[in-house]
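With one protein chain removed, the remaining protein chains of the complex are shown where they sit.
Showing subunit A:
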Amino acid sequence: MSQELDYLSRRFAAGRLSRREFLGRATALGVSATFANSLLAGAAKAQTPKRGGILKAGIVGGAATDTLDPAKFIELMSYFGKCWGEFLVALTGDGGLENRLAEEIGSSKDAKVWTFKIRQDVEFHNGKTVTAEDVVATLERHSNKESQSGALGILAGIGSVKADGRDVVVTLKEPNAELPYLMADYHLVIQPNGGKDNPAEGISAGPYKVTVNEPGVRHGGERFANFWQSDKMGFADQVEIVAINDTTARVSALQGGQVHMINKVETKVVDLIQRVPNLKVEALSGPGHYCFNMFCDTAPFDNADLRMALKLAVDRQEMVDKILRGYGTVGNDFPINAAYPLFPEGIEQRAFDPDKAKFHYQKSGHSGPILLRASEVAFAGAVDAAQLFQQSAAKAGIAIEVKREPGDGYWSEVWNKQPFCAANWRGRATQGWMYSTTYLSTAPWNDTHFFNERFDKLLIQALGELDQDKRENLYREMAVIVRDEGGTIVPMFNQFIDAISDQLGGYVGRVDSLMNGYALTQCWLEA
């Protein structure tokens, strides 16, 4: 209960919960009104940001090959990008958007032409003022067909971008009601002249200026004196990210006080960390999920009954209990959960049903073992999960053969190449974005080879639909199609697990690990 209260207090302090809501939910937990009120006062006091100090994070996924060019950000660099980069918008964590460099966002009635009014008097680290032209150049660089940007896929729908005074006018090839969300993508750091001159110079308008850039070792920044929003972000004098890929090393660095926060805590050590007095574990339900992908166009998975048999042969709860150790929720064979805005409630939860699985399996006419490939890099515990799957499927008379693949080269040689393998998705900010990334027939990573005309039509319709209720209904129909006909088995949604030191103030779970990367800029050092 105290954890729950603690969480509510922090939500309140961060302004994500109203006073009335807080009192209501606190008393629902069995707390007296007086105590709840005193908690409120305490929460407000404890949450006064303190300035100064060096805030440090130990983050996984840094490599000597990393670069400051936002187009090539992966893993650790996306966190550093949030320290020095500034974006048009940011995700708030409750399905909404916070305007950053975009002061106002408007669209035409058909969601085809979008206008972003750029905030005035914001300064880049090099002293230049951020203009609509810089934003246009940034979007051009990332959406250029020749570009190697990780954001190329999501910006491919852009027809033209032009500046009009303070406005950036984006004209799309197809309507997209969710375009503003796409602008929160971590690659889309606004750079002077879009980074066309020198993409890796590390200049933007974020709260910290890049001072240290040693890829694979550490990255650091010092507070940017002319940051436009200095009352809300950038409390520490300096921030530092240390690349720590070894899980045990990450935890011990936190315990030894060398860093104040770490990401990707393994579920098997969470309980141990919770017992350390000055540390706290922060688990957050996000859109990330673990899955087993079947190619819908490759035998034997081109048979709908076989796909259904395999979906019914997974014991989801067992996987959540044993693989995630409770830090997650069961999946329902479509890639969306309640972390998404407009989540379609009320779709029946698929459960482990060996009899029905056996029925569909026999109906498919398939015989012989089915090869499932897995590796630890697919997701933590993927090989174990594949073996659990093997055992539960055996109860339905389905033989699965698990092949452990080397982690090195898994994403280029196995995933999206082999017809049945384990994978994970970190999720996207919106359903339309997620579906167009992986389930649309023409999607860049259609990793289940899912080609469904009806689905494609619904997706395009949903993206052009500005009315949220109507869009939610379209999403419901799409979810059911993927769930029943698709090639993905989603047994579980994993939580993002961070661990923080009690010296850290201002931490609020939000979207992804370490407050979606904003923890270094929005937290502070207590005392």
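The working rule: a contact is a pair of C-beta atoms (placed from the backbone, for glycine too) under 8 Å apart; a residue touches a chain by one contact, two chains touch by 3 or more; residues count from 1.
As a working rule, contacts and distances are computed from a predicted model.
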Per UniProt, the name of the complex member that is left out, chosen from "Cell shape-determining protein MreC", "Molybdopterin synthase sulfur carrier subunit", "ABC transporter permease" or "NADH dehydrogenase subunit G": "ABC transporter permease"
Sole contact to the chain not displayed, among A:K109, A:K145 or A:R275: A:K145
Among A:A132, A:A184, A:A243 or A:V402, residue touching the chain not depicted: A:A243
Footprint left on subunit A by the chain that the document does not show: 58, 63-67, 72, 74-75, 145-150, 152-153, 156, 212, 214-218, 242-246, 248-249, 252-253, 255-258, 408-409, 411-413, 415, 444-445
